[in-house]
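The other protein chains are all here in position, but one chain of the complex has been omitted.
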Amino acid sequence: MNFTGAHILTVSQFQREDVDRVFSTADSMEPYALRKRVTRVLEGAILGNMFFEASTRTRVSFGSAFNLLGGEVRETAGFESSALVKGESLQDTARVLSGFSDVICMRHPEDGSVADFAEASRVPVINGGDGSNEHPTQALLDLYTIRRELLDKGKNINGLSIAMIGDLRHGRTVHSLTKLLSLYDGVRVTLVSPRELSLPDGIVESMRNAGVDVRIRHELAKSIVDVDIVYSTRIQEERFSNKQEADLYRGKFRLNQAIYTQYCQPNTVIMHPLPRDSRSDANELDNDLDDNPNLAIFRQTDNGLLVRMALFALVLDVADKVEKFSADVNWYNSRQSSKITR
Amino acid sequence: MNFTGAHILTVSQFQREDVDRVFSTADSMEPYALRKRVTRVLEGAILGNMFFEASTRTRVSFGSAFNLLGGEVRETAGFESSALVKGESLQDTARVLSGFSDVICMRHPEDGSVADFAEASRVPVINGGDGSNEHPTQALLDLYTIRRELLDKGKNINGLSIAMIGDLRHGRTVHSLTKLLSLYDGVRVTLVSPRELSLPDGIVESMRNAGVDVRIRHELAKSIVDVDIVYSTRIQEERFSNKQEADLYRGKFRLNQAIYTQYCQPNTVIMHPLPRDSRSDANELDNDLDDNPNLAIFRQTDNGLLVRMALFALVLDVADKVEKFSADVNWYNSRQSSKITR
Partner (left out) sequence: MNFTGAHILTVSQFQREDVDRVFSTADSMEPYALRKRVTRVLEGAILGNMFFEASTRTRVSFGSAFNLLGGEVRETAGFESSALVKGESLQDTARVLSGFSDVICMRHPEDGSVADFAEASRVPVINGGDGSNEHPTQALLDLYTIRRELLDKGKNINGLSIAMIGDLRHGRTVHSLTKLLSLYDGVRVTLVSPRELSLPDGIVESMRNAGVDVRIRHELAKSIVDVDIVYSTRIQEERFSNKQEADLYRGKFRLNQAIYTQYCQPNTVIMHPLPRDSRSDANELDNDLDDNPNLAIFRQTDNGLLVRMALFALVLDVADKVEKFSADVNWYNSRQSSKITR
């Protein structure tokens, strides 16, 4: 695809070479994200960070990524403050807001809303999550994390074995990630969920058609024995229509250090899209994993910054000018000496 | 008037020459708003964008205008987060907040509040809307749009014929615009509204005293036959105390392409202060007008950016330095090649 001026709406728009381009660009952003260098390549540019649904981490991640490239951010952080409540169409909102910035990130509670908005926008739009539909930057940062974690172990995404655990029926993160994994060769995906919360058949079929080795399981322990990555997601009790099934599975998909030690390979990487529920009755990943060096959940969010910087740089066509406008960092930098959270 | 360091509180403070100065300054801002050039003239300056009432579009427009001149924006986006709720006076709030920025934009739900605030502020204050009282930048951007649209047709504001349609009783936008129109010669204004929602007598009288030819109508079709501009505004059903009158007029002031073709001149310009209600039972301007090149409603909001940039530049006395601090744009610009939304 041609990134310049393009909307980023769904993972379906990416071919393998496009993903490769995003990832190599993300790699080149690391010195700036780690504040070893600063760049002013987007000085004067404005991001319209339009979050019509509350989200601190994703909103701030997009905003910081744009700031790290030297640009300014104007934003909205909730639905209530919008003309949408006065009956304005998304198309009108897009025509108005796209006059105020050079690129727009948008989150909105309704499926398909961001694509509708993009159609009327005069500037590129990046989907920050539209209802239960798409959240492409999350899928890209997840796959980018998988790639980096495997690279440290001398492997790559081709040949990957991954277990995806939790509510696979409703998790848009998982749905998008499976689409991206289908672009690679020799991938084995083990799906681990309560029966009622299984991955939709259509998605399973698409993966198999693309050559992915898909295995369907409903028990945790045996499913994580021989995998490179354990990707855990939240199970919300209210998702079960069948109360008895909810009782049957309660606590059965929690991963903690004891289970990890007993069943996983020594280097199995643990991922989660966050936030992780840390209340004692709801832990999908136990806090006792925090000292496990293979817990990659905070490296995931750090990588999100790199991937979002890369998308901005590609869409605004400045990827090859970032260094030219770079300079030294003046201030004390707590993280300069090491790789992100390593 | 002397713009340097002045508050912008009401359209009544402007003479013809002041309006001319705002407009010629706004013209000079176009290369920056279109991102053909960037300027850093306000680098280091801070706008306090104090919206004590929700408004995405106006708030972001002011903020982006300041960013486009190179300045930074600090803001608040709702009443609840304010010390005002703890009984602090507006004067105290002004003394405090005016220490944090170089210029303040303020919206507040109470009539007269922004003027009270300005009196105690140590920096210039621009009124972003105070209740049903004033919204001077909207009136200026409307008149600026009229001027530009007429200029494209070889005309100017002197001699203008405009139809103003909708709820003329409550619309602060219309009230302020009539004041500005009164500064020009040979203007004819046709007021079209339900009887109960007519423009207040005092305003009609002021216009006539200023030499405006005012015509009062209660039916749409014949009123738009011979005008340069149709300026439509929203009619909210709850504004009628008389339910029978509401029924009588329901849908009677909607403009769509069929009515436009039948009654308007081929080049009649269509304006609206936005947001436009696009729900099928409430369209004041039908979506089927969207392909009509004379629909200027999105050019209005784009022009708002130019007018707000101009006011900042005049109040902070940098209008003649904008170019000196300008530079090339580094990034891909979706709108560089054409005039705004044309």
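Note that the chains are named A and B in the order they appear, and that numbering of residues resets to 1 at the start of each chain.
Operating definition for what follows: a residue touches a chain if its C-beta (ideal position, glycine included) is under 8 Å from a C-beta of that chain, and two chains touch if they have at least 3 such contacts.
All values derive from a computational prediction rather than experimental measurement.
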Among A:N158, A:N242 or A:N287, the residue in touch with the chain that has been omitted: A:N287
Of A:A115, A:I216 or A:V329, the residue in touch with the unshown chain: A:V329
From A:V38, A:A115, A:I216 or A:L248, residue that would touch the chain that is not displayed: A:V38
Contact footprint on chain A, counting only the chain that is left out: 35, 38-40, 54-57, 59-61, 63-64, 67-68, 70, 72-73, 77-78, 274-279, 282, 287, 290, 298, 301-302, 305, 327, 329-335, 340-341
Absent chain, residues of chain B that touch it: 4-5, 41-46, 48, 72, 74, 76-77, 80-83, 86-89, 91-93, 95-97, 99-102, 122-124, 315-318, 321, 325
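The rule is simple: only the chains that are shown with their structure count from here on.
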Interchain centroid distance [CA atoms averaged], chain A/chain B, Å: 40
